[in-house]
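Here we show just some of the chains, and they stay where they sit in the whole.
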Amino acid sequence: MSDATTSIAELRDAWAQFVTERDWQQFHSPKNLVMALACEAAELMEHFLWIDNDASRQVVQDPVVREQVADELADVTGVVLALCNALGLDLSACVRHKMAKNVHKYPVEKSRGRYRVPE
Amino acid sequence: MSDATTSIAELRDAWAQFVTERDWQQFHSPKNLVMALACEAAELMEHFLWIDNDASRQVVQDPVVREQVADELADVTGVVLALCNALGLDLSACVRHKMAKNVHKYPVEKSRGRYRVPE
């Protein structure tokens, strides 16, 4: 089983079962879940806090750090899936819809090799 | 096309193509990407900032808010997928591995209807 053979629905269903078994839907308001998402993102960020970009590419080669990072990424993903479940949103549809907007917003010729700065 | 018929790899590949076409891999260090993830999570959070949990469940019924939230959720997901691509991590494997840990960490009988507080 891998990303090539796992549908998004399978992961969503696995999380829905985990949540339902613990009767945690009552806590899964959109407000609570987006807070949880920001908290999990911050825990992921902690692993790269005081180092340079180059060092951040190196440190993930360490097996211990790699598993910590993988776990935090899974936690983030779990909240994303819980949000889809709580909101009744199809994640693949959201991603495709937004990507179409992004293709328009960041045309290749104007965006190549350039990053966006806040206004 | 929906979550039931879309593999995680398909979404990963779509994002990889979007990034490669714009030559943005150079910016996709783990450090930069986790910062981007936290920024996108915060943008999602803004939509639920000053309201109660109950109101957060209501407001997502509004079609305009619903699309904004869906777009922000897609942005978060895009960064998660970009992180998997940059790190060479299989997301479904990460999620299954972490979920097994969570099942052990939060046994049903002790966790039902109870949330975790920080230590």
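Here the chain labels run A and B in written order, and each chain numbers its own residues starting at 1.
By our rule, a contact is a pair of C-beta atoms (placed from the backbone, for glycine too) under 8 Å apart; a residue touches a chain by one contact, two chains touch by 3 or more.
Source: prediction; values computed, not measured.
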item	value
Copy count of the single sequence across the entire complex, 2 present	4
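Rule of thumb we're sticking to: only the chains that are shown with their structure count from here on.
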item	value
Interchain centroid distance [CA atoms averaged], subunit A/subunit B, Å	3
Sites on subunit B touched by subunit A in the complex	1-12, 14-15, 18, 21-24, 26-27, 29-32, 34-35, 37-38, 41-42, 44-45, 47-48, 51-57, 59-60, 66, 69-71, 73-78, 80, 83-84, 87, 89-99, 101-103, 106, 108, 111-113, 115
